[in-house]
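Left out: one protein chain. Kept in place: all the others.
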Amino acid sequence: MYQYDKYDQGMVDARVEEFRDQVRRRIAGDINDDQFKPLRLKNGLYLQLHAYMLRVAIPYGTFNSLQMRKLADIARKYDRGYGHFTTRQNIQYNWIKLEEAPDILAELATVEMHAIQTSGESIRNISADQYAGAAADEICDPRPWAELIRQATTFHPEFSYLPRKFKIAVISAAEDRAALRWHDCALRIVRNEAGEEGFEVYAGGGMGRTPFIAYKIRDFLPAQQIFSYLQAILRVWNLHARRDNIHKQRMKILVHELGEEEFRRQVEEEFQTFLALGTDFPQAEYDRIAEYFTPPPFEAGLSDEIDRSDPDFALWVDRQVAEHKAPGYAIANISLKPIGGIAGDISADQMDIVADLAERYSFDEIRATHAQNLVLPHVRKADLYAVWQALDAAELADANLDLITDIIACPGLDYCTLANARSIPLAQKISERFADMERQLDIGELKIKISGCINACGHHHAGQIGILGVDRKGTENYQLLLGGSGAEDTSQAKITGPGFDEAGIVDAVERTVERYRELREPGERFLDTYRRVGLDPFKEAIYG
Amino acid sequence: MANFRYRDDQPHEEPAVTLDAFLEQPDATAVRLEAGEDARRLIPFLGRLQLIEISFPRFRDGRGFSSARILREAGYEGELRAEGDVLIDLLFFMRRCGFDSFSSQHSLNPADVEAALNRYSNVYQDATDAAVPIWKLRHG
Partner (left out) sequence: MRILTGNDLKSGAVIWWTGRDWSLHVEEAADVGEHGEAVLAAEDGARRVNGGYIVDAEATPEGPRPAHIKDRIRALGPTVRPDLTLKPADPTAGDWVI
């Protein structure tokens, strides 16, 4: 894992003092809320329904036991004993006091963490494949590039007052676990015919009220030129985005309005400007960063055998364990989706247990996923049983990865000031309706994603079943969408028809699932069947 | 109202003309760019311009940061002034993008301005100022 040197530490320490000073000026009345809001947002601090909310960055989703324990401490000391993992691999606290926020940032800085650019009109925390460095199907570990980009885009002077937020993702595997093409800018590491590393670059994706899937703007960008290329994209957008309507200022809208070809032409032209300036980070700096991501000392000669005699354990292994690149090792997914629970929520005590397990069994590494789960990336297969037992005792051993109860849900109207409807109770009811494990396994992969408003933090556009909460004359109403994907077969879900109340939408989901079971052919996932038969048979089942 | 200037030469007194007026009559030596106006149109004239004022109608409108960098990267050495809704917490970024004077519609506490400009002893990336990026410091 990356470790701060004195320079990195100096940056986060200075940031804490800067924010402390900004809070002081706000409380003293030197700046008003309009002026203060962008400053607190760039430090991850929102004003939500019940209190301030603080979003802490987990760069490219990687953190360690020391950091997890600090997150648990903060939950106990400054919040109400829990945290919430988000759809951008971050964690947020719901009950923060403005006065205490600088102290929390100071505590985070002691474990090389921060909340920099986790919100606001800035270049957000970089997301990445949660299996990075462990996945059997990756070309290389994408995290050194993600870290290099993190540094290059932190406090970027030209791009700190952007038209809107800007989200970047980096992966290097064939399977897309990071919802790549739903980002403003997405990078997939590839090798060209000469064997050189570079990026396939996608631009102009995003969810929100006007969803777009990013288009491929470059087949191959030499890796060392990434900062020039990113700056070129950002400059074209910064100069030409609309500034008169906040709903039309994301880059996807500019790409759409200019057209893909024209946007590409302008980026390429600006790219030449930046290349000539020589602002790219040199190979030596990449090498320095990459050194921190040297694979851990995996033991050789380990057995791949797993004792499956305990059926509950065997079930968990089948659902939660993914293939690791090193023989004898496995990637263990930890579900934060207990039946009837709150997606992504984790208590401080559970955080400590995950920290202990990471330290003892996973070379001290933990990952957060955009699906609001956690991962222990490097577990010896021989240790899986012990890990499972500890998780089971902590109520963290649900075996539902990618099943119908592994629901992504934004905080919704229970916490969020932007929301129009509650997401969590709906996710809980669907989860309870499909709690039966045999039924879940029979249904197979089915990703439900719920957002409480059109801002789409719950990724409903990418849901195989998506649900969007709306406000219909002061009451909660839910629209059903089908056929979305955030994986390598990216697609945008389509609205089925009129919306439902809370009980109605749960029934509609069930009717959708039952129709799928009638229509499916052997081996077909829900999404495959949907793509084969289209929306109509489902509409018929839903609306009768 | 607050004005801060970080140049040693004499302030330029000629009033700034609009971009359109300047392009029609390019013997002026001071020009004002509104947010959204294309800074590159001034590039042929940079050698004799002494003051370019870039407007920040709302502090959230960050187009002026790119305009400033474009002008400096094209070799402009005269005064580059940020004018309008200029707040303390923008100043550090503005300096890095090449602004060397500020005319804010707000009254800014000089001690807070100094603190904001000196907060960070290092930077992660090159811009148009003289700051040496951290990666260069790391590799000597």
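By written order: A and B. Residues from 1 in each chain.
Convention: contacts are C-beta pairs under 8 Å (C-beta built on N, C-alpha and C of every residue); 3 or more make two chains touch, one makes a residue touch a chain.
Remember, predicted model here, so these are calculated numbers, not experimental data.
J.: If I'm reading the header right, one chain is hidden. Which shown chains does it touch across the whole complex?
T.: Touched by the chain not displayed, across the whole complex: A.
J.: Given that one chain is not shown, which residue among A:6, A:97 or A:265 touches it?
T.: Checking each option in A:6, A:97 or A:265, the one touching the absent chain turns out to be A:97.
J.: Of the residues A:21, A:280 or A:476, which one touches the chain left out of the display?
T.: The missing chain is touched by A:476.
J.: Go through subunit A and note every residue touching the omitted chain.
T.: With respect to the unshown chain, the touching residues of subunit A are 26-27, 29, 33, 47-52, 80, 95-99, 342, 413-415, 417, 419, 422, 424-425, 428, 474-476.
Heads up, the rule we're going with is that only the chains that are shown with their structure count from here on.
J.: Just the number, please: Cα centre separation of subunit A and subunit B in whole Å.
T.: Their C-alpha centroids are separated by 36 Å.
J.: How about subunit B: which of its residues touch subunit A in the complex?
T.: 35-36, 59-63, 65-67, 69, 73, 87-90, 92-94, 96-97, 109, 112, 115-116, 119-127, 134-135, 137-139
J.: What residues of subunit A sit close enough to touch subunit B in their complex?
T.: 5, 7-8, 10-11, 14, 17-18, 21-22, 25, 30-31, 35, 38-39, 121, 151-152, 154-163, 227, 235, 238-239, 243, 273, 277-279, 281-282, 284-285, 288
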